[in-house]
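Below is one structure, written out as structure tokens; comments come after it.
Here the complex is missing one protein chain, while the rest keep their positions.
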Amino acid sequence: MPEVQRMGLAEKEQQLIDDLNMFDEWMDKYQFIIDMGKESEGLPDAEKTDDLLVKGCQSRVWLKAEKVGDVLVFRSDSDAIIPKGIAAMIARLYSGHTPEEILAFRPTFVEKTGLAQHLTPTRANGLSAILKRIQQYALAYKTA
Amino acid sequence: MPEVQRMGLAEKEQQLIDDLNMFDEWMDKYQFIIDMGKESEGLPDAEKTDDLLVKGCQSRVWLKAEKVGDVLVFRSDSDAIIPKGIAAMIARLYSGHTPEEILAFRPTFVEKTGLAQHLTPTRANGLSAILKRIQQYALAYKTA
Amino acid sequence: MSYCVDISPLDKRVECWRSHFPQLRRKVHGRPLVYLDNAATSLKPRDVIEAVQQYYLRDNANVHRANHALGHASTTVYEDARKAVAQLIGAAATQEIIFTGGTTDSINALATALSKSYLQRGDVVLLSELEHHSNIVPWLELSQRMGIQLVYLPIAEDDDRVVKALEEHIERHRPRLLAVTHASNLTGRVLPIERMAEVARQYEVPMMVDGAQGVVHHRIDVAKLGLDFYAFSSHKLYGPMGIGVLYIRKKWHDVLPPFRFGGGMIDEVDYQSVSYAQAPYKYEAGTPHVAGAAGLLAAVRFLESIHWEEGLAYEQQLLRVAVDTLRKVDGIRLLGHEGGQYDPIVSVYAPKVHHYDLAVLMDQMGVAVRAGHHCVQPYLKKLGLKGTVRISLAFYNTEEEVEYCADALKRSIQILTG
Partner (left out) sequence: MSYCVDISPLDKRVECWRSHFPQLRRKVHGRPLVYLDNAATSLKPRDVIEAVQQYYLRDNANVHRANHALGHASTTVYEDARKAVAQLIGAAATQEIIFTGGTTDSINALATALSKSYLQRGDVVLLSELEHHSNIVPWLELSQRMGIQLVYLPIAEDDDRVVKALEEHIERHRPRLLAVTHASNLTGRVLPIERMAEVARQYEVPMMVDGAQGVVHHRIDVAKLGLDFYAFSSHKLYGPMGIGVLYIRKKWHDVLPPFRFGGGMIDEVDYQSVSYAQAPYKYEAGTPHVAGAAGLLAAVRFLESIHWEEGLAYEQQLLRVAVDTLRKVDGIRLLGHEGGQYDPIVSVYAPKVHHYDLAVLMDQMGVAVRAGHHCVQPYLKKLGLKGTVRISLAFYNTEEEVEYCADALKRSIQILTG
């Protein structure tokens, strides 16, 4: 599979940053995220099990990882649309990369896109909880 | 006995106020109080029982009341000298008066002499605790 | 001291009230702050902020047995605060006011002390069905640990039915304690606590009231009502954080043991024995939050200075506007506000939209509301809901803010469903 994967994580992240920073208006940025949420296939109800829930989000967010060949593929869902969009963006970013690549990668898009500021996290930051979960999956699949 | 009692409570209080306000210097005022304490006979150890302790003083203050004819006579002691002097002053003020007189009397010397401010009371103001105890004695002897 | 009292018409007076709350001049996300999360915590008037600041600048000291001028000043402000609170809620005696860390702390302290002195295995504690977690979980812990039973009183929109249900529940369950909220932080519903207290007295059931919301919107008189316990937080009553009150009626002072142990609450300590001081001190171990008390004192004085009653009446007027305006927003429903008495709190939900998404977008428009379960999960589950968006008002809010909020809600729903 690695040959299919054309862009590195850093490159893909830059694209994500460019996409989000294109918008001058918060409204447009949110519209973009909401659209991402609406376009996301989500997970079938049967797959939305409690063990996939990301702790620390105010809405329920599920994140699932599967290994396809050498790389991980992430799928996600949420009962709220904005988290669903964000989770989808993050799932897309990390999908198609090996656990090693993921573990070696230090994401900066949260700060660079102002997402941290705009997504008013609670005490347990939902966004960072998702990112942490990604790392945990990568670790588990690497050692597995 | 009432004929012996020459001055009313208000008059005696005014004298006390004049005595204390004579001093410009806090040192002299305290010296006066300390001297009062030293001159006070106090109570014999056998009489310093726990039921006479005034609650709410930082040092131990005992206050005893006896009825002699129609009037009350107060005696007091303390293991610290400043409270001893103050208690003696108050005991002298109220001694020789009937329970009714005492109950009818609203003392003002605490404010007028600045004693309240200078005697840095704790949460349970020692001075007001002594005054309250005087009232309790008067009430008890009146109804007795 | 009096603030704003001679000003009319009303909107000018509201303007004046607002001028006392510095946070109202804040912008968020580049827009003027519209703060409608008052039930979570109120904004603080300048007098309160300054009282705290002045305390630290000038009088800061410990209170217990301080024989110096700062200690004296601290003790004075601390005990003045106690007096002011006693007066505010109509306590018969100053020593009935116990300072705690907040409502949650007050209720926990009470539950613990009652569990050691009064409640026994099998005893029933009667709560209402719309209690905040802080008035459920402390009792749940007792039920798990020592087998007391929890029974929940249903709360109808009609006060008569509530009172009738209370009588029935008391007859049926013979509770050893009635512990109910003064007003719901989720729906704003005000319980008929005067009438409930009457029933409780008649059946000789001790009564605790969670006043976290109630004390903010009512002139209460605990002595007249004959309440045994009343709990509230300073931070929702325009005072500082980290301090609250537990009113303990005097007749309980000999029954109820201390709930925290340490400095300041003892009469005498030996290595193997201890005797306790009198109330209120026996209930206040450790260094108290004197700066908090100084701020709470300032809050009470501030409320008196603006003729608080007028603020309370205005809140009710604002509530009617809010309910009317929100009812007109397509796609949402309101919890309650059909009949009974309500404090200025309105919870709404949009069946097709997640409350979290709504709050996030409204925040972008400068509107601070709260979304979630509001620590009232059991009742929400009963209604079949996961959460609501809660709009909670204070006397410094305006009709314009309420309308702006309704617009923001409308727009958010459009964005999310469009």
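A, B and C are the chain letters, set down in written order, and residue numbers restart from 1 in every chain.
In this text, a residue touches a chain if its C-beta (ideal position, glycine included) is under 8 Å from a C-beta of that chain, and two chains touch if they have at least 3 such contacts.
The structure displayed is predicted, hence computed values, not measured ones.
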From C:Val137, C:Ala156, C:Leu312 or C:Val329, residue that would touch the chain that is not displayed: C:Val137
Selected residue (touches chain absent from view) among C:Ala156, C:Ile266, C:Val329 or C:Leu383: C:Ile266
Listed residues C:Lys116, C:Arg320 or C:Lys352, member touching the removed chain: C:Lys116
Touching residues on chain B - with respect to the absent chain: 26-27, 30-31, 34, 58-59, 79-83, 118-120
Interface with the unshown chain - residue positions in chain C: 22-23, 26, 28-29, 33, 35, 37, 40-41, 43-44, 48-49, 52-53, 56-58, 60-62, 64-71, 101-105, 107-108, 112, 116, 129, 132-138, 140-141, 143, 145, 150, 152, 233, 235, 240-243, 260-266, 268-274, 285-292, 356, 359-360, 362-363, 367-372, 375, 377-378, 381
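We take it that only the chains that are shown with their structure count from here on.
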Rounded Å distance, chain B centre to chain C centre (Cα mean): 44
Chain centre separation (chain A, chain C; CA means) in Å: 39
Residues within chain A bordering two or more other chains: none
